[in-house]
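Single-structure report; data block below.
Heads up, this is only part of the complex; the chains shown haven't been moved.
To keep things simple, chains are lettered A and B as they appear, and every chain counts its residues starting from 1.
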Amino acid sequence: MIRVGVMGAAGYAGAELARILLSHPDFELALVTSNADEGERLDAVYPSFVGATDLAFSSHDDPAAYDLDAIFLALPHTASMARVPALLEHGVTVVDLSADFRLRDAATYERWYGVPHACPELLARAAYGLPELFGQGLERLAAERAQGTPALVACPGCYPTASTLASFPLVASGLTTGAVIVDAISGVTGAGKRASTRTHFCSANENLEAYGVGTHRHTPEIEQNLTDAGRGVQQVVFTPHLAPVERAILSTVTMSLSRPATTDELLALYHEAYDHTAFVHVLDGSQPRSASVAGTNNAQLTVVADARTGHAVATCAIDNLCKGAAGQAVQCANVVFGLDERRGLAAIGRAV
Amino acid sequence: MIRVGVMGAAGYAGAELARILLSHPDFELALVTSNADEGERLDAVYPSFVGATDLAFSSHDDPAAYDLDAIFLALPHTASMARVPALLEHGVTVVDLSADFRLRDAATYERWYGVPHACPELLARAAYGLPELFGQGLERLAAERAQGTPALVACPGCYPTASTLASFPLVASGLTTGAVIVDAISGVTGAGKRASTRTHFCSANENLEAYGVGTHRHTPEIEQNLTDAGRGVQQVVFTPHLAPVERAILSTVTMSLSRPATTDELLALYHEAYDHTAFVHVLDGSQPRSASVAGTNNAQLTVVADARTGHAVATCAIDNLCKGAAGQAVQCANVVFGLDERRGLAAIGRAV
């Protein structure tokens, strides 16, 4: 068994990691940390774990972390990069769910996150963990790890995962022109575990609202991904929304077409991009439902050509905590440790 | 008292009309019709009316309709235009909530609705019922009605109400260029009362999905409204979404700016357009929450300039059944009958 730990396991992404890892056939969850809940049992904080584990939280400073094969870091940005160098030095592979190693350019990081990067020299070492589109970086890490070098995976944000999957094949084809318009809707787990007016049931329920218009930090990450499609610098107008569901990202990406194209022609691009993957499924003639992927590492997506206006509208649904965070992190860890990427990841969502 | 009736009162918009009209100080609700529920009491179909009315449904063919001062038509499209000519001939003012008289061009109607218009000669007579932007038409009807000519109001669709309010001032200013991207989210009442797989609690709950991509019939209505802003023909890429709330439209409109502009400059346009109105409120520095307008005839909206990409993002929240249907219909009826437009319409939504 590969011995792993989760730092920040009391948060939502961390708890989802614990859920997956406790059932994983190859990973053994040996450590969960939380400064706020230090000493508490995991099943006291989250009763869904009753009967499944006796683990209790230790603090983030628990030196036991250094004895593990890998650490999943589910800490806020800046807290994450403060711990990565020491973990790597101790030979621990790091799968980081924060934003700290996603942007390759330290200046862009500073512009959007408001702080200088603490270890910019590690940015080139990290690989971006979206296996279906950027698998080479993970393969590089796997090869290095096999030679004894601990890996550093920068797991994508939830919005960038869905938005990039939705638009990358079309942008890469060169068929798009102008800014990419991303309107995406998130479930409330995306706002994190902290209790606030915004996450109060009576505020979030029966309510729809946009937030962070023009300023959301996932914007440069989507732009980096789409620019990596090789068709020039891509600008993204990104508007996130909050809706009263627990786990979901539905990303709707509107792109101007540089020449007329049919829906079938566009769908063919997506099938070519994704039909060989385990988790990304292209729908023909129906729209993705976020409920169909909740609790799974799957993405479902489709694209429609609006011939009348010369635009394409691509939509992608994922579970923000799973394919958008913990599930994808485990998928990346599987790759880095040379396992089948599907190990330990549920294939089928609840029908209802 | 002005004696009115609601045809199609068993549907959601019809029931909301009944709720408002039963409390209206100047209108007396004298007739509710439903072919499916003929003979049933209103409070048996909707127990919220228990203790408030003894009304029972008669059929749509009840000749009592011809003795009323006004009929609110909450029927599906085509069913509506089948009844309008006879009502007008009997001197009954018609406030039509269907799509049948919204589009001024019969050919556009036929293209999007798939049937020829039954009475195209009435299209010019109708006035479009969005008082804050197109009040002159309603004033014309009020003047004609005062002279004895029954009025015909074409009430806007729910998506067009929110989307037009969100974008009209900016389009009218000439600051926009290119297609207008409208991504809007509706509550489930927007799908109507008919029980179906899609409206089943267990399908709609915890789910987000787009639908009708590129084909939704509200598209030409938004285009007509924005083209009426006088800055050339406007094309709209419209993607509606469904989210698990009961009453809401949140419309997010992304527009490309023809020159740099600040958020303050854009907000000034919106304040100028709406500060004199009773129901449309411009928010400075916060995003509209659909929960804040649920159950009311209010719209809350704002606009943000994304200087980095040269776009503006305007957002508007309404209650799809109220400002998006029944409330706006009563507002229009108030105007047509020479009353204060606020009569009988709740001013304050539930804080929670």
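Quick note on the criterion: a contact is a pair of C-beta atoms (placed from the backbone, for glycine too) under 8 Å apart; a residue touches a chain by one contact, two chains touch by 3 or more.
Small disclaimer: the values here were computed from a predicted structure and weren't measured.
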Oligomeric copy total, full assembly; chains in place: 2: 4
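By definition in this document, only the chains that are shown with their structure count from here on.
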Whole-Å gap separating subunit A and subunit B, where each centre is the average of the chain's CA atoms: 39
Residues of subunit A touching subunit B in the complex: 178-179, 181, 183, 185, 187, 202-203, 205-211, 213-214, 235-237, 239, 241, 243-248, 250, 252, 254, 256, 287-291, 294, 304-311, 313, 315, 317, 352
